[in-house]
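Next up is a structure, given as structure tokens.
For this depiction, one protein chain was excluded, whereas all remaining protein chains were kept in their positions.
Here is subunit A:
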Amino acid sequence: MLSHNILINTGNILSLNEVKKKAGQNPSDELIETLKITLADFEIPDDASTKIIGRDDASVKDLDRKELKITVKVFISSPKSESLKEALDQVLNILQTDSIEALVIAYSKPESTDDILTSLQSLWIVIEEYIKLGKLSSVGVSDVDTDVFVQLFQWANTKPNIVQINLATCCVVPPALQVFTKENDVQLLTHSDPHQILPKAALNDVFGKNVNLHWVTRYQVHVKCRGVLSTKGYLVYINKPGTQTKR
């Protein structure tokens, strides 16, 4: 059975009234909703690797780039450097830009702490490479234990300067993390993303059975110093088994 990879780009979801009307839903529901809207306009092709593009272009090429701040979050569950490279190259390509101001990695896999550190380190090598190439500036990770973050920080050549924590309802920040970030000029930022941005059930619901998720990338374009969000969208990269057809 042949399988193939499909990349779905939702485009700028800020222009989707359906999404605005359901304001306040969590990022996972928002993603599922926008995927359904995007896919409604397309047949998922069966045969070859392909791309599906949403209604509204997300490119920043016609905007004054120096007034913008692009932040990207990659939700990934594979420590393979190829996967992360793919995610980064795709988002740069789709936004039609050479660089990203802030990148956060949300790595989720049920592993022991040691394994998570090893995985993050292998991803971090890609990040350091992209920083050298001038493609990234601020970089960090999401939802890691304080110890893991400290070890990653100490190990890294280019230090993470963002750490994201989920503070959906409460205001409790691990004290050790608070102290460490303050002492080391790390931005302690918040997010409201669930542990799995696109859980298996939702994946099947949207794309059909036996689909595998490589990664999800969210991009947000802000107008600097004005507090205005100009673009927001998702890239979803999946692997879909081919349907068996008898000839």
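Convention: contacts are C-beta pairs under 8 Å (C-beta built on N, C-alpha and C of every residue); 3 or more make two chains touch, one makes a residue touch a chain; residues count from 1.
Assume contacts and distances are computed from a predicted model.
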item	value
Hidden subunit of the complex - UniProt protein name among "Mitochondrial import inner membrane translocase subunit", "TITAN-like protein", "Glutamate--cysteine ligase" or "Serine palmitoyltransferase 1"	"Glutamate--cysteine ligase"
Contact with the hidden chain (one of A:37, A:131 or A:189)	A:189
Touch with the omitted chain, as defined above, among A:34, A:71 or A:217	A:71
From A:78, A:196, A:220 or A:239, residue that would touch the chain that is not displayed	A:220
Interface with the unshown chain - residue positions in subunit A	14, 17, 20-25, 27, 30, 67, 71, 102, 138, 161-162, 165, 167, 169, 171, 173, 178, 181-182, 185-192, 220, 222, 224-230, 232
